[in-house]
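Right, I'll just put the structure down here and ask away after.
Every protein chain but one is kept in place in this view of the complex.
Labels run A and B following the written order; every chain starts at residue 1.
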Amino acid sequence: MILEELAFLALAVVALATALLALLVRELVHTILWIAVFFVDLSAIYFLLEAPFLGVLQLGVYAGAVTVLLLFGIMVTRKRIFSREATTGIGAVPLALALVTFIFVIASVGEFSAGATVHAYDPTYLSQNLFNVNGPWLLLLGLIMLGAVGGAIYLVREGRE
Amino acid sequence: MSGLPIVGFVGLSAALLAVGIFGILTRRNFILLLIAIEIAMNAGILNFVYFAAYTGGTAGLTGQAIAVVLVGFAATEVAVGLAIVLALNRLRGSINVAEATELRR
Partner (left out) sequence: MVSLADLFGYAFLVPLLMVLSFVIVGLAGTRLKRFEWGGWLAVGFAGAALVVGVLIAAAELMDPSRYTNVQFTWFHLPAAPGVFPNGFSLVAGTLVDPISALMLLVVTVVGFLVMLYSIGYMHHDHGLPRYYAELSLFLAAMSGLVIANNLFEFFLFWELVGVCSYFLIGFYYEKPSASSAAKEAFLVTRVGDVMFLLGIFIYFYYYATTGPSGGWAANGFVFVRGTTPFLAGAMGGQSTVLTVAGIMILGGAAGKSAQFPLHVWLPDAMEGPTTVSALIHAATMVAAGVYLLAVTSLFIGFTSTDQLAIVAVGGFTTFFAATMAVVHPDIKRVIAYSTISQLGYMVLAVGAGFAMVGLFHLFTHAFFKALLFLAAGSVIHAVGTQDLFKMGGLRKSMRVTAAAFAIGGLALAGIPPFAGFWSKDDVLSAVYSQLPSHPAYWPFFVLAVAAVFLTAYYIFRAWFLAFSGDKPRDPTLPHAHEGPWVMQVPLVVLSAFAVGAGLFIFWPNFQGLLLHGAGAAGIPPVYGPADLALSATSVFLGVAGIGLAWALWGHGKVFVLADSSPVQPLRRLLLNRYYFKVGFDWIGAKGVYTVARAADFVDRFVIDGTVHGFERMFAELSDRLRRIQTGVVSDYAAYVVAGLIAVFVLLLFVAPYLVAKFGGG
């Protein structure tokens, strides 16, 4: 299955590159573009992992909603959309912390086998699991999201200085 | 379907997490901070998805279910984050996190 491995390699490289680009470009709108590409790329990886439901979800929620939300955030907080961020130094300490974290994460999962079978799931079973077995947790998620939205409205309501 | 290297996936998610952390630590624009958080979050979700794919059975389904929930959480988090961005912008006229140091007091 060399084709799949190649596809994965390509997608992984694109994911890393877009993530880095999104954080490093100085124009915020370009950031949004790169992060959109990143989300779509991850969605492709999910399809590759035989998880089409999650792939679609990723496309809809992230590549669609979140991206638009972020873009909207930029629009309301800036006078000119296409203005550049001031350059920010890379910083030795953050870079070191990030690298050390990376090394440790790799080290801690190093004992996994090199390759394994990828199981395909029928989304029907996923929905059964989601709504029957883990139903209460989903309900809890809904409550938390409701609370979060309430909090968000409270934060941005008028007349609060 | 088989043969996809698990080490590659672990490496990818670890690298994405590192990128996210790096972004969280260095970016001063609140929106970029949110994006960095999303990158780290996606690294975590990716973990759940590929371990679910390799595990199989109902346990694997649970992994995917958690991933679905996490996507929902991430979306909520962005909504709240943007609310904070708006509040901060109105309060201080800027969304530079380095200037919002009220926590010190």
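Just so we're on the same page, contacts are C-beta pairs under 8 Å (C-beta built on N, C-alpha and C of every residue); 3 or more make two chains touch, one makes a residue touch a chain.
Just so it is clear, the model here is predicted, and its values are computed rather than measured.
Screening B:24, B:65 or B:79 for touch with the missing chain picks out B:24. Among A:6, A:107 or A:143, only A:107 touches the chain left out of the display. Touching residues on chain A toward the chain that is not drawn are 93-94, 97-98, 100-101, 104-105, 107-108.
Where chain B meets the chain that is not shown, the touching residues are 21, 24-28, 33, 97-98, 100-105.
The rule we apply is simple: only the chains that are shown with their structure count from here on.
A separation of 6 Å divides the Cα centre of chain A from that of chain B.
Listed in rising order, the residues of chain B touching chain A in the complex are 1-23, 25-29, 31-32, 34-36, 38-39, 42, 46, 49-50, 52-58, 60-62, 64-65, 67-69, 71-80, 82-87, 89-91, 95. Across the complex, chain A meets chain B through its residues 1, 4-5, 8-9, 12, 15-16, 19-20, 22-23, 28, 31, 35, 38-39, 42, 45-46, 48-51, 53-54, 57-58, 61-62, 65-66, 69-70, 72-74, 76-77, 85, 88-91, 93-95, 97-99, 101-102, 105-106, 109-110, 112-121, 125-126, 129-130, 133-134, 137-138, 141, 144-145, 148-149, 151-153, 155-156, 160-161.
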